[in-house]
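Of the protein chains in this complex, all but one are displayed in their positions.
All chains are identified by letter, namely A, B and C, in their written order; residue positions are counted from 1 within each chain.
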Amino acid sequence: MVQQQPVHAAPTSEAELVLRIRDLHTYFYTVVGVAKALNGVNLDIPYGKVLGIVGESGCGKSVTALSAMRLVLPPGRIVKGEILLNRIRREGDTYTVLDEVNITDLDPRGHEIRSIRGREIAMIFQEPMTSLNPSYTVGNQIVEAILLHQDVSKEEARDRAINILRRVELPNAEAVVDRYPHELSGGMRQRAMIAMALSCTPSLLIADEPTTALDVTTEAEILDLMRELQAQMGMTIVFITHNLGVVAQMCDQVAVMYLGRVVESAPVDDIFYDPQHPYTQALLRSIPRIGSRTKKRLEPIRGVVPDPYADIRGCPFHDRCSACMPGICDVRVPAMSVLPGKVGHEVRCFLHSDAYEGDDGHVA
Amino acid sequence: MTEETITPVRAAVAAAEPTSDVGELSQWQLIWLRFRRNKLAMGGMVILAIMYLVVIFAGFLSPNAHDTQNLDYIYGPPDPITFVGPDGKLGLRPYTFATTTVLNQATFKWDFEIDRNTRIPIQFFVRGDTYKILWWQNDLHLMGIAPPDRLYVWGADSLGRDMFARTLVGGQVSMTVGLVGIALTIFLGSVLGTMSGFYGGAIDDAMQRVIEVIQSFPTIPLWAALAAALPNVSENFTMLHRYFLITVILSLVNWTGLARQLRAKVMSYRQADFTSAALVAGASNARIIFVHMLPNAASHIIVVAALAIPGMILGETSLSFLGLGIQPPMVSWGALLRDSQQVSTVVQHPWLILPGIGVVITVLGFSVLGDGLRDAVDPYSI
Amino acid sequence: MSPEQPQDGLLLEVADLKTHFPIRKGLFRKVVGHVRAVDGVSFTLRKGDTLGLVGESGCGKTTTGRTIVRLLDPTAGTMRFNDPTAGWVDLGSMTRKELAPIRQNIQMIFQDPFSSLNPRLTVKSIVAEPLIVNHVARGEELNDIVAGLLKVVGMRPEYMSRYPHAFSGGQRQRLGIARALALNPKLIICDEPVSALDVSIQAQVLNLLEDLQSDFDLTYLFIAHDLSVVEHITNRMAVMYVGKLVELAATEELYYSPLHPYTEALMAAVPIADPRIRERPIRLPGEVANPANPPSGCYFHPRCRYAKDVCAKEEPILRELAPGHWVSCHLAEQLTLRGVVSGSGQS
Partner (left out) sequence: MLNYIIRRAGYALVTLLFVAIVGFLIIELPPGSYLDFRLRELRTLGGDYSVDMIKALEQRYGVNDPVHVKFWKWFSNFVQGDFGWSFQYERDVGELLSARIGYTLMFTLTSLVVSWVISITVGVYSATHRYTLPDYAITLFQFIGLSVPGFLLALVLMIFAQRTLGMEVGGLFSSRFRDAAWSWAKFVDLLGHLWIPIIVIGASGTAWLSRVMRGNLLDVLNMQYVQTARSKGLPERKVIWKHAVRNALHPLVMVFGMSFPAIISGETVISIVLNLPTAGPLFINALLQQDMYLAVTFLMFLAVLLVVGNLVADIVLAWLDPRIQFE
């Protein structure tokens, strides 16, 4: 089913996007009720860039990633939306555009999604302590991934595993390959996870809070490594985090999520120097900034993140928003709109546009 | 609340606090809410409640007293019951048929033949054998037939005693052995387990070795060996003594499991920050154990206890079945089943294993109840 | 051996504090070694100060805090506390009974807002526990005090009969703070009080802590690993590495002109929330030393890029290099280390 279309020039604008997520809704049907984790997420993931997804716990950033991998487990389900993967293969300077797949159409256990997982899209998880299987050596787990997607012998796969471990700057890769995860420190395990994710040169790497569980010096080293690998390999990374410092250090483009929606999407510089959504602004004001030299009182966002079972009418942020316009914000959900005069800066807020998508929080 | 004493930031938070009533519910109420959703466990609880009522009112519910012998009805089969009257019409009144005994020429044994033509009406609230419910003596029975005939709904045993009455009365022993045993288990297990987990050190080491040794014996053989050491029923050693010692034996092994689990719990509570907070507040050890640890462990204790009752009931049944537990004239389900130890006997008189139904239903009831409790107590289960 | 001489205005003086945990092995649980969780820590705390204690996981900062409130017993050293009624006392050598009246002045706020509140008790019983235990109040009076405490931390008194499960992490942390305030203490050990909270809630709790400090004249020992939080809330800071203090200074001085190479690496590692400042971190080779088997000399020397022979041989002592700036490094005078890069960001 793969159409080979050799294109020698740079890919067309559509093909510049590795992944397009359109109106994605993922719900969890639990005994307590329906948790609407994603309420229409739109994301464009450009080729060769680092896209940051930032938001507080429960905003749906991890569910977005799991949906793209089709790893949302019951009682969770994708109820609506499209996830379009552009299968691009790059060899040297030539791009080969393969077909475009809608991931939401695939059987979550089927052959096709499995050929995407690991090979096209790879993922790193938050907890380095539990994301590697304690019963198998690091090498075993990397070799397993290599043998799954590449036609090589076992010896060859092992050599590749050692090479990739060296690539992630693990000292003594020949020995580490035969170690069990519990014999490695947190930082080393996360390096091994990165190695495993990179072992099949995926076109997209999703990193879900990869450094949250690590100490600050280890975190800095892992971030540095990822930046370096990204520059060398031209990899596309989706970097999920709640830490604005990490976003500033890692990302090119940033999507801010709140309660299952992207509320602002902009180049990283705009997010920090010209944020437009009240939530983004409030978030930036509420964090203590190191290096600002002047001590100012923090400005917390009032209220708490509503739980995902709550049915909120209108803009999901309106009851915590200082700029809330009664009669407008609490009635309709604002639509994502492009800010005039800006490149790639979109906001979902009635302060900027009157466009709306529905009368309340429900799917139309 | 007085808004003016609170800074805007603090007031903002207060405004978003939960308003539902769920917050007023204690952990026990939440457990009960979760438990109530579990239909299987609720069913188990209802069935157990019915079973306990039935065995308590055994004397009233059964047509005959459990120890009335009837030499004319040795190994008599269950009386069939019909709602078809003598007029051939289906009615509300139940009838049974007359039984006659015929000497089998081949085996020289008395065979029972049912005379399908002679209907005997079953009467309700009839006077019959006297029985006791606790201290209350009476002779009123729910149902029966006119004397001298007797109604045997579940047949009769080797002495012509009513199996139905015997099963219900046997339940009084079998269904309480577990409860008395579990009370002892909870007492021993909680005290020893809490001490072991709280004080650690040498006490803990000693306790662990004792538990290890006890757990090094397979349960039933150990129970059997201990029960064999009990003296036989005599004037100085009544049936009641024996009954209580059997429960002691059953809990002697069972407390080890609870103690181990409780020890682990208490040790984890020792690490918990709420214990640290109490220590920092200056709370005494007693307060930490009784206010902080035991209430938290209580739900766990109940679950372990509920899950251990089936084992005790099965234990008593097995011991009595082997002749090492409850002994005649006292009856229990296991003691009744002892009559069916010879397969050849049961094949001919299969109603002798009917007391087994009581065992299965009770144990099943406690199992689903315990399982449901565990799910209700564990907040992480969905 | 204290870095500063005891003087007026001091509340706590910790000198050469050691907390070791025995490692037992074998059939007879023989002690075969010790984890030196805290291995000679000295600092002083002035009234009204907020002293930050930072370091990476396993460095002994939490153990230090827990030893000061005597949740753990010290192996050696002194912890002198200036009690308003009893005067100077050594917390480390007191029995549990002697400690009881002193304890009322030293309270603690815990990291995990879930495990620090007993789920079986109501809000009232939780907040009132210190009052009940110390026989401060009962009945109607107790009720009033608890209601007042709840108001102080920004919670409705009507929620007194609720159970902790009804509250979010931030609200639970407020309850923990209310409990710590109940006995009107002088010193509060804050053990990572905001690290389990969401970013927007962190700010609420941090502001609350600041307000309470000025309202009730509190002194904080603030233990945390998030350096931006610590910079915000403290005025003095201590950095720990493998059970030892490596540097102690006024917060700003420590951030912008560190004197210890480990502090330098720590500062360089903080991801700064400004995309226009992207610096490469300082790589620390190898792993954090094992506190059961630390290296010779300076514990940091195997990972230190400036290390010389002397660092492997001699253990550096904590010395005052500039007024109020203490450091434990042989080479401190010779090194010019970089601190946090000053950023502007938005606002």
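Worth pointing out:
As a convention for this text, a residue touches a chain if its C-beta (ideal position, glycine included) is under 8 Å from a C-beta of that chain, and two chains touch if they have at least 3 such contacts.
Everything numeric in this text was worked out from a predicted model, so none of it was measured.
From the options A:Val34, A:Leu71, A:Met233 or A:Ile312, the residue with contact to the chain not on display is A:Leu71. Screening B:Met143, B:Val359 or B:Leu373 for touch with the missing chain picks out B:Val359. Residue in contact with the omitted chain (choice from A:Gly118, A:Gly186 or A:Pro288): A:Gly118.
What subunit B contributes to its contact with the hidden chain is residues 209, 212-214, 216-222, 224-229, 231, 310, 314, 317-318, 321-324, 337, 340-341, 343, 346-347, 350, 353, 356, 359-360, 363-364, 367-368, 371. Listed by residue number, the positions of subunit A touching the unshown chain are 69, 71, 109, 114-119, 122-123, 125-127, 130-135, 141, 144-145, 148-149, 180, 182, 193, 196.
Quick note on the criterion: only the chains that are shown with their structure count from here on.
Centre-to-centre separation of subunit B and subunit C, using mean CA positions: 54 Å.
Looking at subunit B, residues 9, 13 sit in touch with two or more other chains.
Contact of a single residue of subunit A with at least two other chains is seen at positions 300, 304. Across the interface of their complex, subunit A is touched by residues 56-57, 168, 170-171, 198-204, 206-207, 210, 225, 227-229, 231-233, 252, 255-256, 265-266, 268-278, 280-281, 283-284, 287, 340-347 of subunit C. Residues of subunit C that touch subunit B in their complex: 29, 66, 69, 71, 99-100, 103-104, 106-108, 110-112, 115-122, 129-130, 133-134, 151, 153-159, 161-163, 165-167, 170-171, 174, 176, 179, 182-183, 204, 207-208, 211. Residues of subunit B that touch subunit C in their complex: 1-2, 5-7, 9-11, 13-14, 17-18, 20, 22-27, 30, 205, 272-274, 276-284, 287, 291-292, 295-296.
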